[in-house]
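Shown here: the complex without one of its protein chains, the others still in place.
Entry: subunit A
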């Protein structure tokens, strides 16, 4: 496993930086155009959540190379207020998505694996994986 590469998220422009780094890694690993676009969109959603609700956090990428499976992991960590009702934010049509299909349920759809841990006033950690097919 390669060491992590991370992007700090403090301002809106950092979202673009995170997308760029994520896309470069995805491209190098051999993800197709559609999956590259999906990965970039998932990064956007994760980074925007940090920017909007936590103010500070980072997104890290890891290449998973356990043959025969290869994939890309992204981890979003913040020290924000945490998510009180995880069930609610994972519901379609709730909050940030507002029926636009984005938000965390969108990330879950875009990726193959999705895991979320959050503690009130401590922060949130989201771990998502896209497998290379």
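Going forward, a residue touches a chain if its C-beta (ideal position, glycine included) is under 8 Å from a C-beta of that chain, and two chains touch if they have at least 3 such contacts; residues count from 1.
Just so we're on the same page, contacts and distances are computed from a predicted model.
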Not-shown chain resolves in UniProt (candidates "Phosphoserine phosphatase", "NADH/Ubiquinone/plastoquinone (Complex I)", "Secreted protein" or "ABC transporter") to "Phosphoserine phosphatase"
Across A:7, A:47, A:63 or A:102, the one contacting the chain not displayed is A:102
Those residues of subunit A that touch the unshown chain are 32-34, 37-38, 40-41, 92-93, 97, 99-102, 105-106, 109-110
